[in-house]
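The structure appears below as structure tokens.
Note that one protein chain is taken out, while the other chains of the complex remain in position.
When the chains are written out, they are named A, B and C in that same order, and each has its own residue count from 1.
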Amino acid sequence: MTTILVIYASDYGNTEKMAAAAASGVQSVAGAQVVMKKAEEASADDFTSSDGVVLGTPVHMGGMDWRVKKMIDTVCSGLWMQDKMNGKVVGVFASGGGFGGAGGGVELAYLSMLNNFAELGMIIVPLPKMTENYQKGGLHWGPYGRTASEDMGPGSVSDEVLALTKSHAAHVTRVAAALKGKEIFS
Amino acid sequence: MTTILVIYASDYGNTEKMAAAAASGVQSVAGAQVVMKKAEEASADDFTSSDGVVLGTPVHMGGMDWRVKKMIDTVCSGLWMQDKMNGKVVGVFASGGGFGGAGGGVELAYLSMLNNFAELGMIIVPLPKMTENYQKGGLHWGPYGRTASEDMGPGSVSDEVLALTKSHAAHVTRVAAALKGKEIFS
Amino acid sequence: MTTILVIYASDYGNTEKMAAAAASGVQSVAGAQVVMKKAEEASADDFTSSDGVVLGTPVHMGGMDWRVKKMIDTVCSGLWMQDKMNGKVVGVFASGGGFGGAGGGVELAYLSMLNNFAELGMIIVPLPKMTENYQKGGLHWGPYGRTASEDMGPGSVSDEVLALTKSHAAHVTRVAAALKGKEIFS
Partner (left out) sequence: MTTILVIYASDYGNTEKMAAAAASGVQSVAGAQVVMKKAEEASADDFTSSDGVVLGTPVHMGGMDWRVKKMIDTVCSGLWMQDKMNGKVVGVFASGGGFGGAGGGVELAYLSMLNNFAELGMIIVPLPKMTENYQKGGLHWGPYGRTASEDMGPGSVSDEVLALTKSHAAHVTRVAAALKGKEIFS
């Protein structure tokens, strides 16, 4: 059984919807199960008992939500000290409502999350452009759900982005299944 | 007189149009003049005789055009060794035609250009969201001109993005004028 | 009078020492005064009543301390919405104790802080290599104080790094003084 931990923070429910889509993506892979946690609730045990992690955040000022960073500082840094996550697998996603059509800072938000996972020795799964619905909210680092129109009018994450997030989580799950039990690092 | 060097690479003319808009932005500031160069042509003298630089590139695979990087490696690295650009001013812009509405890698393309200018000791001018037309193609690091629709259909840089690029270059010029002759670094 | 806000988070006192050095750097510039705040305490008023900001953080897992991110999400995002910081000036510094001599993730920690300040429309001051003591702890984005040896043995921020941090804050202060009252953005 491959176990994937889906973690998220959410302000108005958009990232939570994407997290639910990610969970369904994990479950769409035979032999896989999902554990879902809010960033405030994820424990060291949740991490170590998983084979992979899918982490989602709203984008705030070009970075991850502070609750996600608090989890990284207080939970992940201990796992790093003890070399507990090496060779597990990770993917990321994000939602954002900033102005304009240039990503609003999501790219560096992804990379700042991935900096943590690279330090943890985790294998990173990107999002290829061939994935269905990519053009509706994809960046190569993960799905991006706009929660407002480009001039900051009302909006919410689209069905296409939810489908894309489901696919991304299924990709992560398949890589985790393929690597499970393999000795990668020496 | 404040002199701003506008440098660009261009494949199909979109970044070149943005560079022309940047040049007009420089010239819109009283007491300022512009020198325009393609990346292949910019010399060390062009850099050292300027008070600021505005650099534009097409985005290729999430980074700057290789001709821009060649200029950085072969011209800028010598200026860095000799501490020739400290305290001058810089702004960046880009065009891109990748899939989707999440920036297509432009954010890291900007940062990889700015890594060079930070090493050169240059003061960096961002693009505030209050700038008119920001929502039509702004990222906080600079204007972003889409050259294709989000599913990669035909397109070209919009008038709004050109106006935004003009404003950005005027911002850079004003900062350069304000800092000219000041002793900043010790 | 030019007012610079020095903000920091600190775990064991190293970043706090660097913040004190930054404060002395501000005060070394004629006509400048400093306000010092911990990240948990900095208010919107502290930001808007300053002409520039110097922000320091310990590096945790390749990113800023979560308390700094909380300040960004809860204080800076409101300033961004209201366009309150455009044209002010910023510099950053960091301490870190990670393994090895390759920066331990400090570069992306700097960029994730700067992503916020660029969104705020603030002018960014880098750290040129010609600055005295640069080779003892400089990166082009700011001073970096190692708090442990490269194999994670005991250590603390060196006098050279403190001197470098003082110089960096003086640089930021001079740029803020030169730009104060100028109309940059339109």
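In this section, contacts are C-beta pairs under 8 Å (C-beta built on N, C-alpha and C of every residue); 3 or more make two chains touch, one makes a residue touch a chain.
The model shown is predicted, which means the values in this text are computed figures rather than measured ones.
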So one chain is hidden, and I want to know which residue out of A:L5, A:V125 or A:L162 touches that hidden chain in the complete assembly. A:V125
Considering the whole complex, which of C:G25, C:G56, C:G91 or C:G104 touches the chain not shown? C:G104
Full-complex contact with the absent chain, from B:G63, B:G87 or B:G137: B:G63
Touching the absent chain: which residues on chain B qualify? 60-66, 69-70, 72-74, 76-77, 80, 105, 108-109, 111-112, 115-116, 118-120
On chain A, residues whose C-beta touches the chain left out of the figure: 80, 83, 86, 111, 115, 117-131, 140-141, 167, 170-171, 174-175, 178-179, 182-186
In the complete complex, which positions of chain C touch the hidden chain? 62, 99-108, 111, 129, 134-140, 144, 146, 150-152
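One rule holds for everything that comes next: only the chains that are shown with their structure count from here on.
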Which word fits how the chains touch one another: line, ring, star, complete or other? complete
Label of the chain whose CA centroid is most distant from the centroid of chain B: A
Pick same or different for copies chain A and chain B, depending on whether their interface residues overlap by over half. same
Could you state the distance in Å from the CA-based centre of chain B to that of chain C? 25
Please tell me the distance, in whole Å, between the geometric centres of chain A and chain C computed from their C-alpha atoms. 29
So what's the Cα centroid distance for chain A and chain B, whole Å? 32
Which parts of chain C, given as residue numbers and ranges, touch two or more other chains? 80, 111, 115, 118-120
